[in-house]
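Apart from one protein chain that is not included, each protein chain of the complex appears where it belongs.
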Amino acid sequence: MLTAIPIRVTTDAFAEAVETHKAMVYSIGWHFLHDRQAAEEMAQEVFLQLHRNWGAIQSPEHLLFWLRRTATHRAIDAGRKRKAQAEVALEEADEPTMLERVHDTLLSSYLQRMVGTLPEKQRSAILLRYQEDMDVEEIAEVLEMNASTVKTHIARGLEFLRGKVSRRLRKI
Amino acid sequence: MKQPFLKLIMVGLSLSCLCAAEEFKIPGLDKMAARAKETVEVTLDQSMLQLASGFLSKDDPDEAKVKKLVAKLKGIYVRSFEFSKEGEYSASDVEIFRTQLKQPGWSRIVGVKSVDGENTEIYVLKSGEQLGGLVVLAAEPKEFTFVHIDGPINPEDLSELSGHMGIPEIVKRKPKTEKKEE
Partner (left out) sequence: MTPLEEDLKKALARVEPPDGFTERLAARMGAMPARKRPPVYWRWAAAAAAAAVLFSGVSYEHERQARGEAAKEKVLLAMRITSSKLQQAQHQIEEVEGH
């Protein structure tokens, strides 16, 4: 006879997981893709995948790890599909318009756009470090790379962003 | 069918078709689960299998065999439902699974019905010299099981597991006559 293990998808547990983590998952998509519709689509796909794989989740910590990893990888996949559009956005972001200089006084908004132009691995590492406040080892596990590579990506990403910010300040 | 099922699996291997295996999407699973008295659900993707592999002991003979078996797998998916009475699931429920197995590359190599209502089907995904995947559908009056092993696997590996873990040994029987053709 089979041994029954009562691991089931229940409305309460899954709904609670969605409410607890939807901002985190959506934010990874939004900061990566800079497209609200694409970010929502990505986030919905992540939770649908979670629903299918609920039986593999072992603990709340594992759930968080699983969501961060899945969201990051799906954002990378979605970003690759939008590569042509991203190249256009790169040109626009690189040369802010006069209107942007005048009205875009919020550095946050500019930084968000600049993060969105980073290569995908740097972008992922920066997001997980500064959106999710994860340490290098945790990021390495999510991105399936070694810790020194993560450090390199973060360092290069910060160097690029530092350059962008200082050039922007010179233009204003 | 006049040959042991392992030989049937080897016949299936001889057909050539390189196809990628993907996790099946089975609509209606939740409905079946809702009617079940007990559910066993195992979902292990490649990363979980790799994690598990690190914890399988090389010193334990059974675990060592499993460790070797799962090393190249992409996933293992099990759904098993036990119902309190007969008639809780229908032929159309089972047909949903069969529909997924009409994807290119999949072939049914075993289909057995017994008089007491136990029906077992085995499907393989052909991938060069090996199986690229294995599906078992086992339907009994009060129990239904779906197993999908995704990735390269040798049938001998599964047969070797019998005799351990509380499962009585599969007796490999030689055919009574020499090399019968299908």
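By letter and in written order, the chains are A and B; residue numbering begins at 1 in each of them.
Quick note on the criterion: contacts are C-beta pairs under 8 Å (C-beta built on N, C-alpha and C of every residue); 3 or more make two chains touch, one makes a residue touch a chain.
Keep in mind the model is a prediction, meaning the values are calculated, not measured.
Engineer: Name every residue on chain A in touch with the hidden partner chain.
Structural biologist: Residues touching the hidden chain, for chain A, are 2-3, 5-15, 18-19, 22-24, 26-27, 30-31, 36, 39-40, 43-44, 47-48, 51, 54, 56-62, 107-109, 111-112, 115, 126-127, 130-131, 133, 138, 158, 161-162, 165.
Engineer: Under the stated touch rule, tell me which residues of chain B contact the chain that is not displayed.
Structural biologist: 1-2, 4-5, 30-31, 33-34, 40, 42, 44, 48-49, 51-56, 62-63, 66, 69-70, 76, 78, 80, 110, 112-114, 118, 120, 122, 134, 136, 138, 145, 147, 149, 158-159, 161-162, 165-168, 170, 173
Following the convention adopted for this analysis, only the chains that are shown with their structure count from here on.
Engineer: Quick one: chain A and chain B, Cα centre-to-centre, how many Å?
Structural biologist: Centre-to-centre distance between chain A and chain B: 37 Å.
Engineer: For a test of understanding, state which residues of chain A touch chain B in their complex under the given definition.
Structural biologist: 2-9, 52-56, 144
Engineer: With touch defined as at the start, can you tell me which chain B residues reach chain A in the complex?
Structural biologist: Touching chain A from chain B are residues 25, 30, 33, 38-45, 47-48, 80, 82, 143, 145.
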